[in-house]
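Omission of a single protein chain aside, the complex is shown with its protein chains in their original locations.
Per-chain residue numbering starts at 1, and chain names A, B and C are given in the order in which the chains are listed.
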């Protein structure tokens, strides 16, 4: 079970990440070390051709990994991304995106995980991210 | 000399990357294989503490590398990011950001380069990105 | 089912990657788009403290991804690594390593996949790699 509630996470995002909050992502699942989010499709997220812009996907992946970190360390609100490596694999559809994140290593100073991005109702991965978060001193 | 003018690049960004265009980045220099951009500071780009959000920096780096690609291949408007690896090194100041991008390898199918991000008037690097663009079939 | 046999893959490694071949890695499973390898522990692979050196793990991950590529494209022997991103998560044990690789995207020009490394009989991931291979012209 996640050590932070979905409601509390959304509150933190609104307070600390207004840019990300503006996307209106929904939390589908939040377990300890795991999260699944949904990003509704909006026209202003697109690049030419009507597909979701890369930076929006990066922001989405980053938010999901932040939730994964807080699902294990609810007090680590001050955690910050130190590395984000994103591979864009396919053009996403003109539809909502689903992100699945999981923690691969929670150390004393760093958390490392991966986030997979899909177009809703399509099994082919659209983008893959690995992220490292620097944890606040404990 | 860049094979694309700054004016033409800004036009392409407005047409194809409306999300990035909304940041209002300025082109300081655009040479063949090299670009220097400035991102004015705006309050709505920030995360808590008033510093520029990571996803904004990623979008900025991505736009600069896109300019670097077009400075060599003015017709490669359909190029797309295939990898972006971003390392966040320091908290940026509450000020404009400067990005310096350069091409490290232009192949037949892929372009690879790096972008360094700074807070204006501060020599310490804030973030470092390497990017691979997939070029359209030629 | 893999489109290349384990025997044929080992033969290719001996011919084209003598450095990697010298490690004596064993193929546990080779399916279409998936591979599981075992790297026996040898004293000369170690860094101080008796644990397997990082470059050995990178070479091992690279070989496993090469097998994953050939499991789908048996004729793509001339494929070469264009990006390897490796995250070292834990100190490995003084024991054999297991690598699990899978294809995440096979395009016309690029193959992208991930490889997870473990110490044998230990569920905690030791290292995580993502790799891009450039495929030969087809």
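Observations
What we mean here is this: a residue touches a chain if its C-beta (ideal position, glycine included) is under 8 Å from a C-beta of that chain, and two chains touch if they have at least 3 such contacts.
Here the structure is a predicted model, which is why all the values come from computation and not from measurement.
Contact with the chain that does not appear here is found for just one residue of A:21, A:77 or A:110, A:110.
Contact with the omitted chain, checked across A:2, A:51, A:82 or A:119, is made by A:82. Within the complete assembly, C:58 is the residue of C:58, C:73 or C:98 that touches the hidden chain.
Against the chain not shown here, subunit A presents residues 82-83, 85, 109-110, 132, 134. Considering the complete assembly, subunit C touches the hidden chain via residues 15-20, 44-48, 53-56, 58-59, 62, 80-88, 91. As for the chain not pictured, it touches subunit B at residues 85, 87, 89-90, 104-105, 107, 112, 114, 124-125, 128, 130, 132.
What we mean here is this: only the chains that are shown with their structure count from here on.
Because contacts link each chain to all the remaining chains, their graph is best described as complete.
If you average the Cα atoms of subunit A and of subunit B, the two centres end up 22 Å apart. Averaged Cα coordinates give subunit A a centre that lies 28 Å from the centre of subunit C.
One simple way to say how far apart two chains are is to compare their mean CA positions; for subunit B and subunit C this gives 34 Å.
Shown for subunit B are the residues that touch two or more other chains, namely 82-83, 85.
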